[in-house]
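Working notes, structure below.
A single protein chain has been omitted; all remaining protein chains appear in their positions.
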Amino acid sequence: MSEQTICTDTIKLNIGPHHPATHGVFRLETELDGEVVVNSRPILGYLHRGIEKIAENLTYNQIIPYFDRLDYLSGFLNEYPFVSAVERLMGIEVPKKAQYLRVLMMELNRIAAHLVNIGAQGLDLASMTSMVYCMREREYLLELFVAVSGSRMTFNWMRVGGVKSDLPEGFLSRVDRFIHYLKDRMPEYASLMQDNEIFQARTKGIGILRPDHALELGCSGPLLRGSGVARDIRMDEPYEVYDELEFKVITHDECDSFARYMVRYDEISQSIRIIEQILSKIPDGDIMAKVPKVIKPPEGDIYSRVEAPIGELGVYLSSDGKNKPHRMKIRAPSFSNIRAVPDMIKGLQVPDVIATFASVAPTMGEADR
Amino acid sequence: MGKGIVEMGLKESRTLDPAISDGKGSVFLTSVDWLIAWGRKNSLWPLTFATACCAFEMIHAWMPRYDFDRLGSFFRPTPRQCDVMIVAGTITKKMAEPTRLLYDQIPHPKWVLAMGACACSGGPFIDSYSVVKGVDKVIPVDVYIPGCPPRPEALQFGMTQLQKKIMATKRNLGRNHV
Amino acid sequence: MIGYILENYIYFLVVTGVAIGMFLFVTVVALMFTLVERKLLGWMQQRLGPMEVGPWGLLQPIADAIKLLGKGDVMPKLADKFFYTYSPIISFAPAFIVFSLIPIASYTRVIDGQAVVSQVVSSGSSIGILLITAIMSVSVVGILIGGWSSGNKFSLLGAVRSAAQEISYEVPKTIAILCIVMMAGSMNLSIIGGVQRVWFIIPQFLGFIIFVIASLAEVFRIPFDLAEGESELVAGYNVEFAGIRFVFFFFAEYTYLFVTGALVTVLFLSGGHMPEFLGFLNFKIYGTYAVSSAFWFIAKSMLVAVGIIWFSRSMPRVRADQLMNGAWKVLLPLSLVNVIYTAVIVLNKPLHQLFVYTLAGK
Partner (left out) sequence: MSEIIELIKEKIVVEVEEMPKGEPGLKIRVDNDKLINTLKSLRGIGYNYMTMLTAKCTDDSFDAVYLLDDWTHKRRIWVYTEVNVDNPSIPSITPSWLAADYLEREVYDMFGIEFEGHPNLTRILTPEGFNQYPLRKEFKETD
């Protein structure tokens, strides 16, 4: 027999920009050998709306609505870093009650976003029922958001110096009821997802991201905590009233898709714990600080961040003393996290690419801005 | 880039052919037309096409509380098997070409719902350098649903309007898209 | 030939009538399953499922069918026209042929070691189960060339996956069937249904599990729907098929769902024979038990098919290599163990007669 080897070609497969599992419009150009990914290249920008440029031509209060549309799953959490950047630049002290309200809504919003993300992880593994159950609970949450802000997703509720409106009557008891309801539902998700053997077989050991590599790439959020790095801005650099609240930073050391799922799942319980404390702690008082009619922060650069469901969401604000920002930059966690995807999926099969991408759970509105 | 998109959209003529829709037809053919239009209106399968915020309102519309499966529509991931394209979210200039491609891949009786302010007109991003100012610059739109994002109820209203439109234009049986 | 037809015109009329009736039955069953699946899925997910079209959405499948038949035709630029055109038919035709082999409304009793089969709608083939196994595996050829000829990478991947999957799961499935044939001593589906003194699901429980899992893989239901893989391969092998071509694939899928239910019924649930304790429902019309056995047969098959839908819809999907491991490393050894176990039963006469009405000559 002569020394002849069979040469097989690789094929190029475009996953996206329209694909059921790309969480929006994202394109992953993969090079496949059979079904194994040899090489991949993320292509971004299909939802690039130029928010940073738009913001340069708007006054500070006009910019807030654009933040709701960044990571549309967690509007409250997106508004916060911007208003807090302006507040810190102007030296405004936010009243205690407003701080508590902000944290309450942010944690409720975190639950809503995590519900979507864990549900989507089930959906991408073809377990549609888990997604439906998660969205069912989210519907109750959206009702709470409507009661507070008047909108289901794009809230525009936070203001420089406080919040737009107080909680409606009976809101806290509704939150209380919801939390009890959600606690009963958590085992349901567990039985559909992490206790299911196929789910475990599909996610355990898949999409490994080593902690040192994650730090090198600037990853954050559940992606980092799923790699065993205990980094949570709420704990490391407490903003608002997080230093008065007790909670645990969830980490899992397995570095795989399953660990990232479990981080999200456990963080829902931690958020519930935080909300329970807030419910008993909300003080009386104002919801707005004294803020000038026209917001003109003094000159200077500032960076303010928040622990968003995806990771560290930051706002860099450069003011030149006028009523419009000189430059505003959004540090998007999805943007940095997507950089880790090509390294994570190398050598995996196409279905694992989907499972891994679902566990990174980027929101393209935020990655592309 | 932008101009090309505008021209692409204008190629599509949306006028109804008067010869077809004169309303004079035999009793039998009219009934058949009614039946086909009835089938189409009651089985609107949307494409899983979503770009931005409206996507989640769209997903919620198919979830337990609103459950558009009642109306007989469920998502198909491939454009070949779809009837209606719900453009949920901002269409950027980079996304315009794929959007047009997806629309072209849908076989003939096809309809487009522009969901949300962005898809209708560009919405809050109308001043942006990278956003198409309304998806109708790229593909023809049948029903516009305003809102930012529209609630699922609004989407349902849009769907019923589309059903009405299908019944009203039953004589041309989807030939309005050439 | 024509003379022969003219002489036997009544016979031909009956055959044609039965054929058309069967076709309608297949159509109705396939359409109905789409509705059943959506309704069931809705109830599982605290939704209602189709409601607006007709009472409780009962006309939904009809609306879907009308729409799909009236859909424009598409020929992708990169498609291989010949194969693209015929692959849906290659996929669907076996499903229909298989249907004709299924002993709906046949009633069998073993009297003095002789199987007395009274059948109304059944081909009565003496190698029925072998034929079904052979013909069912032709469908995947349709899927394979359909996926390849579409000229789409997603459909190509789906098609290749489906071929690998079908070939692997054929083996444990056939061995599970072999065990049943050993127990019953016949390949005639009517007789297999009739000789079960105890439903074979009890002595052949392992075989039942293997058969159901392998069948799930063969009909591409969710834990094994890799060929379609909605979230990864968009729609898999049928990604480029529109309108009536898609309908054929769709029909084949749902027909096979019913066929799987029917096979489970025949092989493990005693076919059209009612449970013993419900003997009073076993009514005789014109000398046969046709109506009662048809009723029981269809009821059992539906129940099994609905069970499959229910089972599959709460599961995530497995990966291709896990699927292969499952077939070759788990199911195949288990089914071989099952063959030995069955042989022990069959050779032990008293034990065998506990489960089976033995046929003469055994």
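When the chains are written out, they are named A, B and C in that same order, and each has its own residue count from 1.
In the analysis below, a contact is a pair of C-beta atoms (placed from the backbone, for glycine too) under 8 Å apart; a residue touches a chain by one contact, two chains touch by 3 or more.
For clarity, every value in this text was computed on a predicted model and none was experimentally measured.
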Omitted chain touches shown chains A, B
Touch assignment to the omitted chain, from A:215, A:249 or A:289, lands on A:215
Full-complex touch with the removed chain, picking from A:74, A:336 or A:363, is A:336
Of A:176, A:237 or A:253, the residue that touches the missing chain is A:237
The one residue from B:51, B:105, B:130 or B:163 touching the chain left out of view is B:130
Omitted-chain footprint on chain B covers residues 1-3, 92-94, 129-130
Hidden partner sits against chain A at residues 44-45, 48, 50, 52-53, 87-89, 91, 215-218, 231, 236-237, 298-303, 305, 312, 314, 316, 318, 326-327, 329, 331, 335-336, 338-339, 368-369
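Here is the rule we use: only the chains that are shown with their structure count from here on.
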At the largest C-alpha centroid distance from chain B we find chain C
Whole-Å distance, C-alpha centre of chain A to that of chain B, is 30
When centres are defined as mean Cα positions, the distance from chain B to chain C in whole Å is 38
Taking each chain's mean CA coordinate, chain A and chain C are separated, in whole Å, by 45
Note: chain B residues in touch with at least two other chains are 63-64, 77
Flagged in chain A as touching 2+ other chains are 19-20, 132, 136
The residues of chain B that touch chain C in their complex are 35-36, 38-40, 42-43, 63-64, 67, 69-72, 74, 76-78, 80-81, 83, 105, 107-109, 173-174
Note: in the complex, chain C contacts chain B through residues 38, 42, 45-53, 57, 59-60, 62-68, 70-74, 230, 234-235, 238-243, 246
So, in the complex, the side of chain B touching chain A is made of residues 47-53, 55-57, 59-60, 63-65, 77, 89-90, 92, 94-95, 98, 102, 124-125, 127-131, 148-149, 151
